[in-house]
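Everything below concerns the one structure shown next.
For this view, one protein chain was removed and the others were kept in their places.
Showing chain A:
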Amino acid sequence: MKKSVYKSAMSRVKTSENFKEETYRKLMSETEKTKQTNINKPNQKESIKMENVMKRKITGWTVGIAACAVLSISIFTMSQNGSSPSPQASAIASKPPILGKVAVNIDGVISEVSADGKSFKVGDLWVTVTDQTALGSKEPTASAPSEELLQKEFKVGNIVSGYTSQDVATGKVTADVIYNNMAPQKDVAAKPPIKGKAAVNIEGVITEVSADGAAFKVGDLWVTVTPETELGIGGPTAAEPSEELLQKEFKVGNIVSGFTTEDVSTGKVTADVIYNNMVPQK
């Protein structure tokens, strides 16, 4: 059997002389790298574990101390309540929980004004306006206060708004700012009611006709038809009124329609327009 030429040729193919050494060196360096990584990892884990343990310790101690503090305060309070319960309760009841605010709104209608005109009463509170009191809003975007909204004189019935930083519990404060001092709108009820309309429809059945035939009664209203009264439906598209729909003579029982601009409360008006005057269908 012949020796394989291919095997002989492949065996003679030259490779690096120091391949084994180089490869082994490379493998060793990789091993070292892996070792280093493995050594570092547990250390990091340990340090993280230690940090976590410390955190847990601190949290535990904090919670414990807080719980002890709450417990001791509650025990102290309970023992205090037990020794003298009634005076404490009365004291709490007599004192309002909050005695004053930083700023309290003044808002309402003036019910009383002092003789000098510098103080007014809103509800149960007397408010004094001094030179220090700012009038109107000082906001950069606020418009200048009008005479109507911020009158110079405080009058009974005026609507005021503003605020004070003083304790309102005393019943007398000095206003820091007065935004508005305006007279109330006049009573709407005092105004006379509208007695008539611009136009009132006349519509119904004639119950009575005057002797001259120029007036008729529809319901409680006497309607007079004058030469000024327009007969029929006007307008460019309106059809010519028929004899049937607009009879010349007003008769009892006829159905009429139209309108007047006069005041119907007087009970007697002159018709502006009569659209229809027709005999009812049998």
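Note that in this section a contact is a pair of C-beta atoms (placed from the backbone, for glycine too) under 8 Å apart; a residue touches a chain by one contact, two chains touch by 3 or more; residues count from 1.
The rule is short, and it goes like this: contacts and distances are computed from a predicted model.
Taking the options "RNA polymerase sigma-70 factor (ECF subfamily)", "Phosphonates import ATP-binding protein PhnC", "Carbon starvation protein" or "Sugar ABC transporter permease" in turn, only "RNA polymerase sigma-70 factor (ECF subfamily)" matches the UniProt protein name of the chain that is not displayed. Here one chain is not drawn; of A:R12, A:K152 or A:K248, the residue touching it is A:R12. On the side of chain A, touch with the chain left out of the figure occurs at residues 2, 4-10, 12-16, 19-20, 22-24, 26-28, 30-31, 34.
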